[in-house]
Each structure stands twice: as structure tokens, then as C-alpha cells.
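Note that this is a trimmed complex: some chains were dropped, and none of the rest were shifted.
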Amino acid sequence: MFRSIEPAWNDDNLRELSGHIRSHLFFAHIRAAIGSAVQQTNCHPFRYGRWLFMHNGFIDGFASIKRDLVIAVNESLFPEIKGTADTEVLFYLALTFGLEDDPPDAVARAIGFVEAHGRARGIQYPFQGTIATTDGESMWVFRYSSQGKSRSLFFTRDVRALRQEYPDREILREVSDDTRLVVSEPVGDLPGAWIEMPEASYGVVTKGGDQLLSFAPKPPHKAA
Amino acid sequence: MFRSIEPAWNDDNLRELSGHIRSHLFFAHIRAAIGSAVQQTNCHPFRYGRWLFMHNGFIDGFASIKRDLVIAVNESLFPEIKGTADTEVLFYLALTFGLEDDPPDAVARAIGFVEAHGRARGIQYPFQGTIATTDGESMWVFRYSSQGKSRSLFFTRDVRALRQEYPDREILREVSDDTRLVVSEPVGDLPGAWIEMPEASYGVVTKGGDQLLSFAPKPPHKAA
Amino acid sequence: MFRSIEPAWNDDNLRELSGHIRSHLFFAHIRAAIGSAVQQTNCHPFRYGRWLFMHNGFIDGFASIKRDLVIAVNESLFPEIKGTADTEVLFYLALTFGLEDDPPDAVARAIGFVEAHGRARGIQYPFQGTIATTDGESMWVFRYSSQGKSRSLFFTRDVRALRQEYPDREILREVSDDTRLVVSEPVGDLPGAWIEMPEASYGVVTKGGDQLLSFAPKPPHKAA
């Protein structure tokens, strides 16, 4: 992990490192801070064990429900929270709800929990954004907002299809068949390379074949 | 407030500002981080309303009791916690226990609370250090540690007495009669200028006359 | 002077300081770095003695002519150059050419020198931008580019006229009659408050009355 509070486009260390680090799976995030401080411990992705987690969006009214959320984090995980960003708390909620065992269920429960507590405090649309998480092997990506107007998320079409369409593109020959990019907004200049993820959906990128499924938060169970 | 994560001796901004800011009371702190991240939101002093709070020392085993301490912070104060330092949590505990009304009582209760929860987790000496707090008019300083071996704290003798002893010292003529410096270690070269605060004591520096009193933490009340 | 490499809108120190510093004349600059490193010593304004100097623009092909420019800086001024930005070198050239005695002449000679050396290296349009400089009392502002398509510069109309037009605006009653703002782009929502400086012009803002004059670089004298 490399995190910096300087603009990415002027960061010499980032440029140097990028030339020396290879990975079959990597996460990149540029943060436009709203609310919590600009400091390395608030930079995405957040990490716990083998897991990374990042988010393009926000928890609305976070200050008013932060205490509720933090108290719900598993006691043994609590000391691992290093910063003050809403996303980090969401990550530890998801870990509390079983992210390592069932990522879609845990994220659905974490967002459901945020929505329940936000609405209890009078916040109309508590959650907004897209999320990506990984255990280093597979990747889970989510697009959802309480308002139903989520920030965008795009993924690349199958690389083999792209190669046929753009046989002259060097980069398409360099990457493996199962390469998949997931981005907030399309990059580059290949029309037709990007497919937008639908509202309220999630995707799994994994070796055994990728999936695109619908997503809905799971509200917390009420005590009888 | 000016806070920076760069070494103070090379900070051009600090040098510039120091030449332009005047105050009848100011706090300065150099942090040697142990545990929590080096970031502006963890730099001392911490501030709430008119109050500043700083600390030379640590809460031992902070990670293991942080959750207990954070949950004890008044719900309305909770969202004001901006960083992750042990001292900031101690400050908000003291505010919860009435710092604005009775600083010595609130600090005694905050440290008593830390000691009770630390010992419950098997930590032998939960609190170490010296504390200074102010409402902008008066200043309260504390020296205490659970072990009875506290970090040092010194204050200056009465300025009028110092002037008589060192009539040639320009700086002593420039400052007012009720000037008082409180420091972790003596600075400068005036033998006899500094008096060490005793173990387990606190001082009040205020317009109506300063005081030096003994200090003891107040353990939390047990439920019957 | 306060300089920082973090985005101004998230800089807590800037916010704090702004509430405590008063001056009858101040400079503010946000740098979008092109070429030289993002570091405090490259942040504008640059200062020498009582003089501040800042620039919105660039010296084209600076790397290729930097040596020529640096060597032309007065030997006694040379050690004062603290950073690596093109603007700082331009400032020290202007100081070398008499900025402290005759700012418009010195800036005209500095830009003329840059143009001569740039063109000798095949650079078509060596200088672009607007400049502001001050001795703490008066302010000189310049708009010029070798191409004749200069970055914009606006100044406020006479405050008394603005007050008549907008009698309800509190801020216009708070400022003195001779208040003048000079900005790269208009700010706020007062139509008619801003006058654009013409191409190739400079202005003097001073107590005895402001002036707007035409500007032309002065090429270096050739040896016979």
C-alpha cells in the first residue's frame, strides 16, 4: 500500500513505485475529501488482513451516526480503526458482519445498518456510492445509493472480444484473457470497451468466471 | 492554532507566524508519536470551544481500552473527535466529566476512569504524563502517573524575584509581573529560575494568584 | 508568509491563520504546478526584503534557458534563490534590473531578457502571464504574453461607485474607499464590479491614486 495526501499527478514517489511494483490485482483511489481530514490514515483503500476496501461516495450525516456505527464494530476489530473516514467505519462494519466469509452479504448488512441508523436520525438518503473490495484473489464491486441515483461504475468487456474489435491495440495483446478493469468513469479512447453497471447491482470478478447480480441492503434484525 | 507534522526547527511557516501572532497565553507542543499516526489531527493541543488541552505522556495499553473510553464520551461531544490520539480521547473524557466547570475535578475523574478501565484489562500503570489545559484566561497544569514516576514539569519563579536576581536580563523587564512559564524541561540559562512541580500535584495559573495543590485521580463510582 | 503544498480548501492552518492576521495589503496564490516540483519553496509569492512577487503563467522552455537567466542574476542576490520555480528566477532578474527603484521598468527588462534568451533558443512565445508585486505599500500588476493572448486579470471598480450601485452590500461598507482587489478571474456575484485589464498593460495601486498604463518588455541592450 502506498498512500499520500499530495495530488497524485505530481507525486514523484507514486511514479517511481509504479515502475517497480507488479501485481495481478491492484486498487487505485483518488480522494476528494468531504468532511474528514486529509491525512494518510483517511486515504483509501483501507486494509485488514488480506482485505482491501475502497469507496467512491459518502455516508450522509456521518457525524450524527458515527457513534452508533463505531459501537457496532466488533470489539476485537475496534482497535484496528486507524483514521476517521466514514468509509473506514463502513469497512469495519462489513468485517463485523462477515466480509471475509460472504462479501455481498456483509456489504448488504453494513449498508442496511447505515441506512437504518441514518433514517432513525432523520437522514433521508444515508448511503451513496460505489465500493470495491478484494481478498487479493477475487474482487467484489458494488453500485448502490439510498436515493437510487448512484455514482457511476463501469467495467471492461471481455478482453477477447475487445482484441477482435481492436486488433491493433498493443495493450490488449499484453493483458491476459481474464483481465477486468472496473472504474468510476471510463478512461482511454476505446468506444465500446466499457459497460456501465446498473443501479443497485454488484459484480464479482474471479478466476472461475465473473458475475453481475442485483444488490439490496439488508436492514438489521429487530429484537422481538 | 497551527499544527504541522514537520520538525518544528525546520518549519518556515512556524517561524513566520511566530513573528506576527501575539497572545497573553499560548501553548506549544512537540510530539514524539508513540502509537497513533503522525498527522495534524493528532498534534497537540486539542481544542474544544475556548479550551485547549495537551499532554506529555501516554495512556498505556490504549488500543485495548480505547473503545471503553470512546463510548464513555458524551454523545454530543463524540462527533468532535477529529483524530486518533490517546490524548484527544482523554480530553473529551475530561470535557464529559465537566472540564469547563471544574478542571481539576474533571481531569481527576478522566484519569481515574482511564486507570479503572486500564487495570480491568490488566494494565499495571495506565496513565503517565503531564497535562496542560486552558480556557484562554487561566491555565491548569498536572503532573501525575499511575506508577508514581511522572515525567517532569517545571514552572518559573515569580518574575519580580527573578528580576531582582538577574537585573541585567532584558527579557525579564519585557514581561509582565504575572508572567508564568510551565515547561517539561527547563530552558535557557537562568539557574534558580525554575521550580519542579512535585509528583502528583497540579497548579493553577490565573490572574487572582497562582496555586500549587496535590492531585489524585478519582475512580468512577460503582453502581450499588 | 504562509506557504503549503496541500490544497488550500482543506488546509486547516490557513483557515486558522486567516482569522488572526490583519493587513492592509495581502497576496494570495494557488499554484497549479507545471514543471518545477510541488514544494513550499516553489510556492508563490516569493519574497525579498519588503518585496513580494507572484505570477500566474510560465516561462516557456524554462529548462533550456534557466542557466542563462540564473547567471544574469546579481551575484549578491543569487544565494537568496531558495527554490526552483521559473517565477522565482524572474523575480530575481527583476530585482537585478532594479525592481526596488522602478518596478515597471524592472519587470519590462526582466521579461525582455526572458524573451531575448528564449527566442535565441528557438522558443516562439517565451513569456505568458500576469504578475503582481508589492513593497508592502503599493502594488504593481502586469498582464502580458509574448503571444499577445495573455491570461486574464481583473480589478475592482472604485468602491464608492460600487457602494452607490449596491447599497445593501455589507462588505462594501466595511472596506475603505481606496480598497482595490486584483484577481485572475472575477469572484463573487456583483455584476459590474470587475474591469478587465487590457492586453499588454500594467496597473499601479497606491495611496496617491491608481493608474492603468500600457506595458511592453524592454529587450536587453546589445554590446556595441
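Letters A, B and C mark the chains in the order given here, with residues in each chain numbered from 1 onward.
Rule of thumb we're sticking to: a residue touches a chain if its C-beta (ideal position, glycine included) is under 8 Å from a C-beta of that chain, and two chains touch if they have at least 3 such contacts.
The model shown is predicted, which means the values in this text are computed figures rather than measured ones.
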Full count of same-sequence chains in the assembly - 3 placed in this view: 4
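In this text, only the chains that are shown with their structure count from here on.
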Two chains joined by the most C-beta pairs in contact, as defined above: A-B
Rotation in the CA alignment of subunit B with subunit C, degrees, nearest 5: 180
Inter-centroid spacing, subunit B versus subunit A (mean Cα positions, whole Å): 40
Residues within subunit B bordering two or more other chains: 40
Subunit C residues touching subunit B - in the complex, by the definition given at the top: 1-4, 12-13, 16-17, 20-21, 40
Subunit C residues within the subunit A interface of the complex: 5-7, 10, 12, 33, 37-38
Sites on subunit A touched by subunit B in the complex: 37, 39-41, 63-64, 66-67, 70-71, 75, 78-79, 81-84
